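I have a structure here, written as structure tokens, and I will follow up with some questions on it.
As you look at this complex, bear in mind that one protein chain is not there, while each of the others sits in place.
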Amino acid sequence: MPTLPAEPTHAVTQPFSRSRQAREAEETLTHLVNDFDDNPESMDYFYDLFRRVFCQGESLEREGVLVGTTCIHAPEELIYALGATPVRLCNGSYHYDQIGAEFMPAKSCPLVKATLGLLQDPHAVPRVGKLDLIVNPTTCDQKKKSGALMTALGHTVYDLEVPPSKDTEHSRVYWQRSVRALTERLCQLTGRRLTRRNLRAAMARTSRAQAAFRVLHEHRRAAPSLVLGKDVFLVTNAFFFDDIDRWTAAVERLNAEIAGRAAAGFQAAQTKAPRILFTGSPPIFPNLKLPLLIEQSGGVVVADETCSANRMLYDMTAVDEWHLPDMVDSLADKYLKPCTCPTFTNNEDRRRRLLDLARTFQVDGVVYQVFAGCQVYEMEQKSVADTLQRAGFPMLAIETDYSPDDLGQLTTRIEAFLESLKARKRHRPT
Amino acid sequence: MSCFAGLDIGSTAIKVALVDSDGRLVGVHVAATGSHFHHNAQEALQTLLTRHGLAREQVRYLIATGYGRKLFKEADDSISEITANALGAHEVGKAFGGVRTIINIGGQDSKAILIDAQGNVANFAMNDKCAAGTGRFLDVSARNLGLDLDELGACHLSSTGTPLAINSTCTVFAESEIIGLLARGHGKPEIVAGIHYSIAKRTVRLAKRVGIEDRVYFDGGPALNKGLVAALQDELQRELVVPEFPQTTTAFGAAILARSEFLAEASLSSSAA
Amino acid sequence: MKANRPALAALRAAVNGVDLNRFRFWVQLASFAFFLYGGYAAVNLGSHLPLFACVYNRVGTAGAGAGVCYLMPLQLQLARPWNTLFTGASLFILTGLGIFMLWFLALNKAWCGFVCPLGTIQDWLTALRRFVRIRYSVYTQSQFDWLKKIKYLLLALAVLIPLGIGNGYITRELRAPICQICPGRVLLPLFSGDYSHWNIDFTSTTTVVMTALGVLITGLFLVGAFVKKRFYCFFCPMSAFLFLLSKPALLRLKKDGSKCTRCGDCYRVCDMQIKAIADDVVTADIMADDCTLCLKCVAACPETGALKVKYAGLTIFEATETGFIKRCQKEHCRANASR
Partner (left out) sequence: MKLDLFAVCLLAALPLLAAAQEHHKQPKPADQRETTPAPESPASAPRPLDSAPLEIVREKAPGEKANFQLCSGDEVVFVVLRRGLPVQNARVRLITQQGWAKDTLTDAHGRARFQLIRDYFPPWGEFNKWARHTFLVVAETAAPDAGNIQDSSDTNGPNRATLSDSYYPSPKDYSSYAWGLGIVLLVAAFGGTSVYLYRRRRVKPFKEVAFHEGQ
């Protein structure tokens, strides 16, 4: 991947590194790195990557066709197979959130606002370059409608139709059809043909990345913890824009280091630190507010169920017959069937997944982040809380957005929650 | 005599509580937070100590709580006001036969806390980024009506008519609604009662999120307001436990924790020795 | 005992990481050879086997098969006069059924997925199709729900027609009707050089119809199995029969719904299009009536412990994440090697 020197290509009055946006990223990174001792050495790759990209505005431009995706539903393997590069556009910057608020309804989700804010910026950070196409899966209403806004901003948008339910065979077939149609569109865009060989190579790349992620995920099972959640979120956030092979190699190094630490009896958090399962709206750099707060307050995020981490990388593809029709359909299945996104009508799976994660990762409590304006997560909150409550896992639901002004109140809530978890642990020793 | 202190640095007031080595309350003090809260906190503590003839050195352990807890570096430890409130309410509530649900209305926020029989927090809820239903709402409304905060309770109780409905949930819009009601010639007592019922409704909704069990404990500055207590009691359809010093329950909880943490550390060091 | 633990764990890991498709291929090949040619080595496992080891494979040659499918004796035995059918003289029918049960209980429906020669032939036809890169067909869910009932109808006929013969309502030419239309009768003797079952018997209308039906179904079998994985197993009366008896079987397919993410990987690879394997998170005994216990689902499951194969209560093969990734990467390596 060619990396161009970090120099702004547009005329600006001050260097990017002194912009409000860079300061926001810098602050998150400083907390993320400096507030904790004994960060894994192999995390330096990621700290450095974010510093270069978000604080110094280093360019990530790559050769070939660039395809932006606004959701994990866009099958990356197809994009890679056709020689294009996918980049996930979901954004966590308060700066872009505010810009997006200028032309979007005030009550919309900060993630969608920030994504739109990013897309209206001709010199957006991360500097991935000009997008040839944006694949916009029609998941929640806000993402659905933002496609038209993106078009209005001058982007070429492809609406990838996602069924509103995933349980029926009908929706499965509908989705497979959507994915096939997307493939055709991508072939047109890249001028290449999808072959078994190039798709298989692409699938091998993602499956290696997924295998690496799964190892990292397994390491989080250890009690006391070997790795902190803030680092894992940073790692998975890097997957949005980093070169996939380099990313995989970096995660494999991290895994090796963690394994070494495990053997040496190292622990990343206190033995009694409450173990937290994180779910709900996705933490995306630099908005790692909540995971950071949890770990600064003495908790440790040991597992998550969010589309910026676990849901994005966990589920793997199984193919029965390695020929194109079956491979593409298998991919389609993988992007639909295990997905626990609350946009689906019936989402029993999400509750089961959370319960399983809570049990197998010996979780003490669950933190449920809802972005102000994200209706689907808000509507599922009660059923999730009830399910977890019945199974003996307390849940803290927090409605928040990208702005830092509720930090004080959030600190109180998080600390009180962690304190109550500790008290529970004391009174019910296992 | 050694004693233990709890210091609750809230948004409008600083509350200090002292307990002796048996865990009995020695005394409490409330001071305004002001703009120099650090200095004011020191002063409040000193005032209380002086009042009881104690020296700063006799405070063996101090726990800070409230929004300013992290910034008060002299404290031995800090704890969130929710846990402190639960501890204090649990302790005070024992005299009333035990409480399980706590409603706390503070200057900027309102909380509902559910505790178990041991005083541990089982669940809690807080108002989101909005001042409706908090002490600040009462403050603004009283000012609109040309009343003092202390007068609100008596005013409410003097009302003879039906409480008026205040529909706006937003403090700012409620302000104009109150002015509108005044202009239409409605009596102040009915308006005050309406304001209290509006707050009570919001608060009960919050409490229902955590679950209302057993006796309900009501504390925080607004608990001094008899009118609000009456409205809340009416909305809850339950007897409320209102402590003698509703403002200082949280500070008291912190002081109790200070004592038990000190004892735990002492027994640890003695067993180590 | 303790010293053996790591060794056992290693063994378990090795088993769980096995390339199941390859393993199954060899087992199928071996059992195919055994059941079609075992007779030459004087092996005789009797005539109560729960698989299509065809009785016709013995006639006309030197007795090629190592055993006989139970459907033939069952149909013949049931064709007794009714007045003797429910007397002590017919006790041997029950003992026959008992022996059949014993055989079946040992392997449950893995007889279908690992041993049955007709199943193996279908898998070979599938392999041939895969080799020539033709995509497979699937039934839509509604077709599937409809078609899967046929096997119960055939099973009912396998019982009712012989009973009718026994009482003289039906001509004796319909003896063992299921065998007459079974593609196993036509195809399996071929492997020992007996082509005689391809004949159409013009003796009477019944024989013409039945023999013609036999070869017609064989033709459909060949085409069907080529385009649709395990085409015939949807209709197999033996499969229905086995499922009805499968409650006490020793080999069991278990699912732990709490570990399932419903990713559908198992459904994806299932030859029999069993949707419940992915979607049902409540049932622990997940074996459906169409299931052939080929265990491909277990090998394709990435969630550790979600799918398990148990033998007499003991886990012998289990879905594991490492096993899945190992198989997955093996696939990719194979792909790279073939480049």
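Chains here go by letter, A, B and C, matching the order in which they are written, and residues are numbered from 1 within each.
In the analysis below, a residue touches a chain if its C-beta (ideal position, glycine included) is under 8 Å from a C-beta of that chain, and two chains touch if they have at least 3 such contacts.
Values in this document were obtained by computation on a predicted structure and should not be read as measured data.
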Shown chains that the omitted chain touches within the full complex: A, C
Among C:N57, C:T218 or C:T304, the residue in touch with the chain that has been omitted: C:T218
Contact with the hidden chain (one of A:S59, A:N136 or A:T183): A:T183
Options C:L153, C:A312 or C:C333, residue touching the unrepresented chain: C:A312
Interface residues of chain A (partner: the chain not displayed): 173-174, 176-177, 180-181, 183-184, 194-197, 323-325, 328
In chain C, positions touching the absent partner: 1, 4-5, 8, 42, 44-46, 58, 62-63, 67, 99, 102-103, 105-106, 133, 137, 186, 195-205, 207, 211-212, 215-216, 218-220, 222-224, 226-227, 250, 311-312, 314, 316
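Here is the rule we go by: only the chains that are shown with their structure count from here on.
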Farthest chain relative to chain A (centres taken as mean CA coordinates): C
For chain A paired with chain C, centre-to-centre distance based on mean C-alpha positions, whole Å: 45
Distance from the mean Cα position of chain B to that of chain A, given in whole angstrom: 40
Multi-partner residues of chain B (at least 2 other chains): none
For chain A, residues contacting two or more additional chains: none
Partner chain A, residues of chain C touching it in the complex: 130, 133, 135-136, 140-141, 257-269, 275, 278-279, 281, 296, 300, 302, 321, 324-325, 328-329, 331-332, 335-336, 339
Contact footprint of chain A on chain B as seen in their complex: 67, 70, 79-83, 109, 118, 120-124, 126, 128-129
Of all residues in chain A, those that touch chain C in their complex: 167, 169, 172, 197, 200-201, 203-204, 207-208, 211, 214, 218, 314-323, 325-326, 329-330, 333-334, 337-338, 349, 352-353, 355-356, 359
